[in-house]
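Some notes on the structure that comes next.
Every protein chain except one is present and positioned as in the full complex.
In order of appearance the chains are A and B, and numbering begins at 1 in each one.
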Amino acid sequence: MSESKFRAAVIGLGRMGSTFDDEIEQGGQFFMPYCHAPTYTASPRTDLIAGADPHAEQGEIFADRWGLERGQIYADYREMLEAERPDFVSICTTARLRAQIMIDAINAGVKAIWAEKPFTLSLAEADEVIELGNRKDVAIAVNCSRRYNVFFNEARRMVDEGELGEILQITAYAQCNLSHNGSHSIDAMRYLAAGDVEWVFGEMESDEKAAGDEDLMGNGYMAFDNGARGFLRGTPTGAAPWEFDLIGTEGRVRSLAQGMEAQYYRWVPGGLRDQGLPARAPFPLPTQIPSSGLSVIEDLVDCIETGRQPRCSGEDGRKALEIAIALRESHRRGGRRVDLPLADRSLRILSVEIREDAVPARVRRMQRN
Amino acid sequence: MYRAAVIGLGRMGSTFDDEISSGGAIFLPYCHAPSYAASPYTELVAGADLHAEQGAIFADRWGLDQEHIYGDYREMLAAERPDIVSICTTARHRAAIIQDAIQAGVKAIWAEKPLTLSLAEADAIIELSARNSVAIAVNCSRRHSPFLTEARRMAQSGELGDILQITAYTECYISHNGSHAIDTMRYLVDGDVEWVFGEMESDEEAAGEEDLMGNGYLAFDNGVRGYIRAMPTGIAPWEFDLIGTEGRVRSLSNGAETQYYRWVPGGLRDEGLPARAPFPLPLSIQGTGLSVIADLVNAIETGSDPRCSAEDGRKALEIAIAMRESHRQGGRRVDLPVADRSLRILSVEIGGDAVPARVRRLQQEPVVA
Partner (left out) sequence: MSESTYRAAVIGLGRMGSTFDDEIRQGGQFFMPYCHAPTYAASPHTELVAGADPHVEQGAIFAERWGLENRQIYADYREMLEAERPDFVSMCTTARHRAAIMIDAINAGVKAIWAEKPFTLSLAEADEVIELAAKKGVAIAVNCSRRYNVFFTEARRMVEEGELGELLQITAYTQCNLSSNGSHAIDTMRYLVGGDVEWVFGEMESDEKAAGDEDLMGNGYMVFNNGVRGFLRGTPTGAAPWEFDLIGTEGRVRSLAQGMETQYYCWVPGGPRGRNLPARAPFPLPTSIPAMGPAVIEDLIQCIDSGAPPRCSDEDGRKALEIAIAMRESHRLGGCRVELPLADRSLRLLSSEIAQDAVPARIRRLKGRWP
């Protein structure tokens, strides 16, 4: 790993870009630093050197909070890219502009991009960014942060090392819109199942919603190429908030209550006709618990140096979107299985966050008060 | 950066971490040398050990020049002038070395447990360190466990209601690892023990000074009652159970699992039911050793007591001795403090300590021709 520090900049100075961590008081799902600016500040590998946002209020708060000079804050991200020549750039704007900004950043010569989710709105946008990123050797990590959470990493390690046997089922309960937070749940399912989805069946919350391009809730059945089957309940989940249940022939891992609790089950002798019983064993914690954000940086630095893909790559971001769109297509076709990849690349989901994005959420809140 | 040196270059001083493959009770770096190497506050500058093999392994493992390895720790103290010194020798010499280190002008000491063999030795060290303003941290490392620290925070903030009971199942000798168990009980309860009752494993063992197993009933000054089973615990290895009127935290399987219970409505006649809720994880989990060093640096800079102070080390020893006295007196409650300061327990580690454990192991291994 090279010794020099990378220059890092944030585009989009709202909550995820800057102050999300200040609201979090409990770990499990999050280990600090988590979001972009505090991570660049804390990492020994990066210096936070600039921010860009068209809204002056956002820039001021950002400069204040992270000790930057006014000269380091830009209204126009293109100017920032030009003047500051960052190595790392975080894309924390509304998803509406994400593809365009990523393309501009790649063309401006950045080494790595840390993008918020969802990756893009349409498949065509995702195709374009990935193609360009590959051509210019830019590492793109999408912030589906469960891939950088120690409990999920440990579950995946157990899968990779065969400790759960053959993976049979991944079930997710995640009340969410399919593109916005659904990209988290779909990506976590792919990560845990360690496979790719070949076809899906989906039911959306209503025919009207399914007919449009707006973000929406829905349930889905997924067939993975390694034989695993997935079920996502994205409609309301009641007393099962954000839960993943990974079931193999030899073991099972459940992540409950937004990641606050992880359970591990394995066979012990006993049961009806001595078929064995699943017993709950302590979840095997690793010897170090890394911060989520710092893990992303370490991953991206390693990608820059070795040319490999990040743990949650642009490709992973595209697949989460494609699965969500395929689930909706299944509903649109009257409830019919849909094979991946999708031929029509113009399909898109307008992630819920882009509603009202003319004014940033924080500025809207300030104006109301 | 503080200059740090290790005295006693065996397992805890040097290579303990290399054996650890799962977390929970331990997060790496944990033991002395790896913590000094990793901490941003310290630089590992020297080691001392009578046994040349130990020194050679230490120099190799931690990248020190042979000239920084000393056969005589007094020479090391004089030549290297360390700010922080770790005492990882057999407990037999700990008191003498601590006193020499204080006289040599160190700022802080990180001592292995048990602090001393006798109460008189502990008294002398505490008096001398107070006079010279030297911070002493005893390595009862559960005080730096993120889980137990969170449990204590919950107790102190009233989230568990009034604390009533602390139960510990910890198969161990009451001075050697018993100092961990007793100290953890005091830490969780945040009180001091006023009197104890104890039963030792046998009358013969209780009559002597060798380390021994036993059970005890502890009456704390804040009304809490404690029960420790240090006799064999079978399938309940290293467990702490902290019970309050409103909530309860259990640490199971040597820290591998932590459970939190709180009241929910229901039950026979609606008296409520204790339900298991996700344990509230802290936002960041650092290496245990790094937490000790940060604590000691804070003690040096502010004059505060370390989280596990020499006083805490003395109290753990005094409680163990009082439990044995209870047995010696035919099974009778014994008030603290213990008047006879010459009382001591020969911590089990000092058996066979003429040759370090690792050297004994090396000697036993067959020579391959």
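Here is the rule we go by: contacts are C-beta pairs under 8 Å (C-beta built on N, C-alpha and C of every residue); 3 or more make two chains touch, one makes a residue touch a chain.
In this text, all values refer to a predicted model and were calculated from it rather than measured experimentally.
Check B:219, B:283 or B:338 against the missing chain and you find that the one touching it is B:219. The omitted chain makes contact with chain B at the following residues, 19-22, 25-26, 160-162, 164-165, 167, 169, 195, 197, 199, 215, 217, 219, 225, 227, 229, 231-237, 241, 243-248, 252-254, 256, 261-263, 267-269, 271, 273-274, 330-333. With the whole complex as reference, residues 266, 268, 270-271, 277-282, 284 of chain A touch the missing chain.
Rule of thumb we're sticking to: only the chains that are shown with their structure count from here on.
Residues of chain B that touch chain A in their complex: 17, 20-24, 26-28, 146, 252-253, 256-257, 278-285, 287. Looking at the complex, you find that chain A touches chain B at residues 24-28, 30-32, 256-257, 260-261, 282-289, 291.
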